[in-house]
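Got a structure for you, questions after.
All protein chains but one are shown in place.
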Amino acid sequence: MLRKGIALAALGLALVGGPALAAGDAKTPEPVDFSFKGPFGKFDQAQLQRGYKVYREVCAACHGMELLSFRNLGQKGGPFYDPDYSNPNDNPYVKTIAAEYQVNDIDSETGDIIQRPGTSADAFPSPYPNEAAARAGNGGALPPDLSVMAKARKYGPDYIHALLAGYREPPAGLTVAPGQYYNPYMAGDTTPFWTGEGHAPEGGFIAMPPQLAPDKVTFDDGTPSTIDQQAKDVAAFLYWAAEPKMEERKAFGFGAMIYLVIFAGLLYASYRRIWRNVAH
Amino acid sequence: MSGHSTYEPKTGIERWLDTRLPIVRLGWDSIVDYPTPKNLNYWWTFGGILAVCLGIQIVTGVVLAMHYVPHVDHAFASVERIMRDVNYGWLVRYMHANGASMFFIAVYIHMFRGLYYGSYKAPREVLWILGCIIYLLMMATAFMGYVLPWGQMSFHGAVVITNLFGALPIVGEAITTWLWGGFAVDNATLNRFFSLHFLLPFMIAGVVGLHIWALHVPGNNNPTGVNVKSKADTVPFHPYYTVKDGFAIVLFLILFATFLFFNPNALGHADNYIPANPLVTPAHIVPEWYFLPFYAILRAVPDKLGGVILMFGAIAVLFVLPWLDTSKVRSMRYRPTGKLYFMIFVVACLVLGYCGGQLPDNHVIPGLSTFILIDADLNSMVWLSRLATLYYFGYFLVILPLLGLTETPTAQPESISTPVLSHPAGMPAGAVAAPEKKG
Partner (left out) sequence: MADTVVGENPDPHAAGEDPNRRDFIHIAAGAAAVGAVGALAWPFIDQMNPSADTLALASVEFDLSKVALGQQVTIKWRGKPLFIRKRTEAEIAAAVADDGANMPDPEADEVRHKPGKAEWMILIGACTHLGCVPTFAGGDYGGWFCPCHGSHYDTSGRIRRGPAPLNLPVPEYEFLSDTTVKVG
């Protein structure tokens, strides 16, 4: 008979029929049991705060997050949401974070470009003034903006965690060019650089050196700061950054589902009643 | 509309309006007292579902257009702003994005329904052709809509599809330049796509009006394919089909809500969350799932022009289908051989969709490596696509024309009511599950 995959209905097909990765690509990231997974999943605020700290102290040196503003940190569901400050612009913690950054502005008197401390309404400033500067600072590679990174890669936060915690010594026989690092989760093809036995190792090369190290970030809540923990936390934070309305969406969806199911039941009863004397 | 109208204006105002603009009469004759075959099954509810889909797309689309900025520098960020800052923007945007997929699920079921029950045959050829036009317009609309967020897939999808026209001899290059409004997909392209994406759904709505008009002249087909013979064969549209369609619509909305609220990006592609970069093409560029069968046909042909012709031919053949099928019998119920070929056709379409999402050189059966036969790796997706493409065209151009002349259909019922009336045990099928509860 036909392959099982072929027999899938159009819908199922749509789900699995996405692009297949080329044979022998990157390692599939191991699923992390993040608190926000599943239909009822929510963000873990403490984790988001730790993740923000990792982003701030490690990633932000090279990666921007320009679609987010400081106020987002204090909005409902965000890492520094405080029910006392339902307007995130007034949240003192958010204001302090914003003020730690210098943002570009124009002096309304002189027209000069100036730097001033950020306010909660400001967007996160990018670490480099422009793309050329970003490339120049990173050996020609461009550190991508992280605002929607957790949605812009297959496996999303699982991938981010796997990549950050997954650097390995390159296997003997793999030539790694200067300024490049081997990572089994990175997309790419190692075949041209492989002189060893058998199949070339999975994964590819990345221009970002390993960033995380034990105790590199001190977690204020006392969580042991392992590489794995840092990677998980920053992945969770980036998922929040990419999908800040997730909790609202699921809550809305839960209500909508209940409503629709009851509605369907009523319509079905009505339908049976209307049709019950028709032979068809 | 056929038959005579049963509308009777009751009040003075209704009478006044009826002699000037009989719009209430039109509505009455179309959706209240419209005589509908009483044996329509759930496959017939997808017309109503499609109307709801179109409504959802138009309403959410108009809202998105209030916040969206059609400029290469701002489009991506403006969509994200809708998701983050606009009140309920995430809801509206995810509704629109997933709504397009739902629309295509419904239209494909609707079309396969027509293929199976022979709804394209006389006297419904015009109805069918109008449906095909709607489908074409839907594809154009969905394609241009997908360009608007200006992600990597938007951009490179637009590049690939517009370049298809470059395959045309002599005029090809002039046409692509004209489509782009420049020498590449750029701001001018984005702007015109936005304008057209806004316009086309209203044209679809217009053609849907014609489609429904063309439906109401001959009346609905039905699962037996047998013409309505007497009033015993029909029920008024309201309340019988309003409630049945309504029930099906709500079930469909449950499916929709599952994606919308709990997996809103499952039907999309991660690469479209990367802002468009004209200098780098994503490693695997694939269209949205609903275009995958056509994408597979395109790639099945090793020649650029040939692939384009075949791909458009796959849609063009639908337009002439009413004259290709020679069978006098409408419904496949009474065409056992035809039914078998039809089922294989459905599988061929699914296979094409599957292949469209795979790399051409991927193996069909992963365990087996290559299966070389006269220079061709028969275990590759491209060869599977070729096989399925062959069947796709064979079904329309060879099987349907010849089968009608050679097959022996089984006995059709005298009328819609007969198979029901001859139901054993005198127990009408529909009454079984309607227990009377005295209260």
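Chains: A and B, in written order; residue numbering restarts at 1 for each.
The working rule: contacts are C-beta pairs under 8 Å (C-beta built on N, C-alpha and C of every residue); 3 or more make two chains touch, one makes a residue touch a chain.
Bear in mind that the values here come from a model prediction, so they are computed numbers and not experimental data.
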Message: For the chain not shown, which residue from B:Ser30, B:Asn163 or B:Asn227 touches it across the whole complex?
response: B:Asn227
Statement: Sole touch to the unshown chain from B:Ala51, B:Val86, B:Ile133 or B:Val160: residue B:Val86
Message: Out of A:Arg71, A:His161, A:Lys232 or A:Lys250, which residue would touch the omitted chain in the full complex?
response: A:Arg71
Field: chain B, residues in touch with the chain not shown (by the definition above)
entry: 2-3, 6, 33, 35, 59, 63, 66-67, 81, 84-89, 91-92, 123, 218-219, 227-236, 239-240, 243, 246, 436-439
- prompt: If the missing chain were put back, which residues of chain A would it touch?
  reply: 69, 71, 75, 87-89, 108-109, 119-121, 259-260, 262-263, 266-267, 269-270, 273-275, 277-278
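In this section, only the chains that are shown with their structure count from here on.
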- request: Just give me the whole-number Å value for how far the CA centre of chain A lies from that of chain B.
  value: 34
Partner chain B, residues of chain A touching it in the complex: 2-3, 5-11, 13-15, 17-23, 39, 67-68, 72, 144-145, 147-148, 151-154, 156, 187, 242, 244-245, 248-250, 252-254, 256-257, 260-261, 263-264, 267-268, 270-280
Message: Under the stated contact criterion, what part of chain B meets chain A in this complex?
response: 38-39, 77, 80-81, 83-84, 90-91, 94, 101, 105, 108-109, 235, 239-240, 243-244, 246-247, 250-251, 253-254, 257-258, 260-262, 264-267, 269-271, 273-275, 283-284, 286, 289-290, 292, 347, 350-351, 353-354, 356-359, 362-365, 417, 420-421, 423, 428-431, 433-434
